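Here we show just some of the chains, and they stay where they sit in the whole.
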Amino acid sequence: MKLSAEVQSCVDLCTACSATCFNEAMNHCLEAGGDHLKPEHFRLMMACAEICRSSAAVMLTGVPQHVFVCNACAEFCRACADSCEKVGDMQDCVDICRKCGQSCEKMSSSVRKAA
Amino acid sequence: MKLSAEVQSCVDLCTACSATCFNEAMNHCLEAGGDHLKPEHFRLMMACAEICRSSAAVMLTGVPQHVFVCNACAEFCRACADSCEKVGDMQDCVDICRKCGQSCEKMSSSVRKAA
Amino acid sequence: MKLSAEVQSCVDLCTACSATCFNEAMNHCLEAGGDHLKPEHFRLMMACAEICRSSAAVMLTGVPQHVFVCNACAEFCRACADSCEKVGDMQDCVDICRKCGQSCEKMSSSVRKAA
């Protein structure tokens, strides 16, 4: 069993988004200080890094329930992109969160229809 | 900021559920063979272990969006409990998945109402 | 195959240490500011949370190579405990890091002898 091209692309985006959020938080935000270290913003970056990494792993297992994690992941990516935009000087993070969020949303469209 | 007793209890259940699923898969299932190693069952156990662990971490960050991960986690716990029941001889896993699933569902009831 | 009492105890300490470091970083440190947010200290807390969680998971797989991860984990626990002591007002974190580090060190004594 191979992952479909669509799932593989979402795995890749989740992996990249997790690494970017984590690395930016640990390096850029911690050193920039100010709004970059506001608890709400920083927590969101860490939570987004966590769920994106986990979303990629769940997709790699191949279980059909991955759509539920993608659905959650899309919410975090949107919230994190918005927060990064407000803080400013975080365009890499904004960009990957938007792309990853859109991919996760597409992945989970069946959940949204069923709700 | 301290976690509420309700969130802390869900963190504890997610942590215990993840460890039980992972350890049972790695030890009980791999050694028992047969239905215990059917791909659908085994993948679900690994995916449940992954999302439960991640759900606990996201709750520990304190972001309000944790409800979306709990919502996804509840789906995995239910599916994993059902699969463990069908395979049989996995009562510890069934029990913790049911408890964790109920806790996650309660945690995410706001998501379900909003849908 | 059941985990030995000694390994199970180390799994429990690693799990508790990871949760404490992560939660303290996300809540106590981010809100306290000052030395609590010095990049070196905060990164160490996140790295300690990460490796402790992973160390627990590797022990749960039952592979004998877990001693190498425990060896690494002991280094992080010591460094994190020292850093928390210097920052101050982080006694919970100091205590669990010390306990977890000692348990991991015992677990990995075979690696240290072989080196």
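Order as written gives the chain letters A, B and C; numbering starts at 1 within each chain.
The rule is simple: a residue touches a chain if its C-beta (ideal position, glycine included) is under 8 Å from a C-beta of that chain, and two chains touch if they have at least 3 such contacts.
Small disclaimer: the values here were computed from a predicted structure and weren't measured.
Participant: Every chain here is the same sequence and 3 are shown, so how many copies does the full assembly contain in this file?
Facilitator: Total copies of the sequence across the whole complex: 4.
Here is the rule we go by: only the chains that are shown with their structure count from here on.
Participant: Can you tell me, using the touch rule above, whether these chains form a line, ring, star, complete graph or other shape?
Facilitator: complete
Participant: Quick one: report the Å distance separating subunit B from subunit C, using the average Cα coordinate of each chain.
Facilitator: Centre-to-centre distance between subunit B and subunit C: 24 Å.
Participant: Can you list the subunit A residues in contact with two or more other chains?
Facilitator: 39, 43, 46
Participant: Quick check on the complex: what are the subunit C residues that touch subunit A?
Facilitator: Against subunit A, subunit C makes touches at 26-27, 30-31, 33, 37, 39, 42-43, 46.
Participant: Show which residues of subunit B lie in contact with subunit A when the two form their complex.
Facilitator: The contact residues of subunit B facing subunit A are 39-40, 43-44, 46-47, 50-51, 53-54, 57-58, 61-63, 65-66, 68-69, 71-72, 75-76, 79, 115.
Participant: Any idea which subunit C residues touch subunit B in the complex?
Facilitator: Per the stated touch rule, the residues are 1-3, 11, 15, 19, 22-23, 26-27, 31, 53, 56-57, 60-62.
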